[in-house]
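What follows is a short report on a single structure.
Heads up, one of the protein chains got dropped from this complex, but the rest are sitting where they should.
On to chain A.
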Amino acid sequence: MFFLRFACRHFDTSTSQSISYVVPGRRRNSLPAATGFTLVELLVVIAIIGVLIGLLLPAVQQAREAARRMQCVNNMKQIGLAVHSFHDTFNGLPPATTGNTGVTLWAVLMPYMEQGNVYGQLDIEAPGGVDACTNASHIGASAAAAASANYSVLRNTVIGGYLCPSRRSAAEGKNSKGVPVGDYAIVIAGTEKWQFWKNPSSQLQALRVAQTSDDKNLIAISNSPVTDAIDNPNGGWRPRDTLARITDGTSNTMIVGEKHITAGFLGLCCRADRGPNGSDGYLYWNRSNGPGGYGEYWVAGSVNYGLARSPNEGVGLSVNSSPALGSWHPGACNFLFADGSVQALAVNVNSNVLISLGGANEGNVVSLP
């Protein structure tokens, strides 16, 4: 109040001074006409503008998130097209992984994601990386050399289409170990949440492990010293299933979803036990003993543990007891279905519905409205 009074007085004196200076002697006859706006009028206008901006800004932010979600859906749609292109080329669904030590779906789909140049440099039958289990004494010298060559190519291959813009940009597509990460997860509906390459007959989801003539790709290769190598375990792999296996209907079966990453653990990898920072690992390589983590959590997620409702889901819990699927979009998580469509599921979807949608041929047919 004092400030206002002071301001008005100041205004008056300055006006009278300026008038008396320009037209001396007329001060008494003409009123000091209010040629400008008063301070209060200006304040009111500024306040109105402020309120309008305050109303508008959240709407702008929501529009930006809606655009990012749309781009995220589009990425999944492209993955769906890639899966169908693969099916047309090889007469079978792309594998979730080529084997225990093999590369994942995300490397197999590269030629159909406009990454043919990278794919051309790979030996797709070899592992995607090197560790204690993919050296010459375990998988043979030539496969180990090919794995090493694959790793040097793949570790620099960040694909924007595998990242959800609501979560991160392509510039942030590598984790703390310096290897590419992804935001989408292969839907797993088997009873096992980890080691989904093992025992394919127990796996109910659409995308299963690849097939080889001798099933060497299903053998658990452990860290321990071995006497004789399982030579090139994923050599000669081919698709295990066709779309015909999806008897629940391709529109009722999810194949890829959004991977849940607990807030605060984004881009962090990896830990020997199964804390939440195990899930943002290496995108192209399925290996339980990958660069210090657990391969399945990097590339896949089980429907048996529900959907994460917010980025805070799973704080303080093992990844074995918290949801593996979930998005950072508010209230919904997008899923790619086997028919190529992408649909959003509410985060509080009934767990039986989620499990039924994950299974390809278990007989529980659930249609989304």
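Brief remarks follow.
Note that a contact is a pair of C-beta atoms (placed from the backbone, for glycine too) under 8 Å apart; a residue touches a chain by one contact, two chains touch by 3 or more; residues count from 1.
In this text, contacts and distances are computed from a predicted model.
Matching "Protein-arginine kinase", "D-methionine ABC transporter permease", "Lipoprotein" or "2Fe-2S iron-sulfur cluster-binding protein" against the UniProt entry of the left-out chain gives the name "Lipoprotein". Among the residues A:317, A:344 or A:365, only A:317 touches the chain that is left out of the figure.
For the chain missing from the display, the contacting residue among A:86, A:305 or A:335 is A:305, taking the whole complex into account.
What chain A contributes to its contact with the hidden chain is residues 1, 4-5, 8-9, 12, 38-40, 43-44, 47, 194-195, 220, 222-223, 272-274, 288-289, 294, 304-306, 309-310, 312-314, 316-318, 320-322, 331, 347-351.
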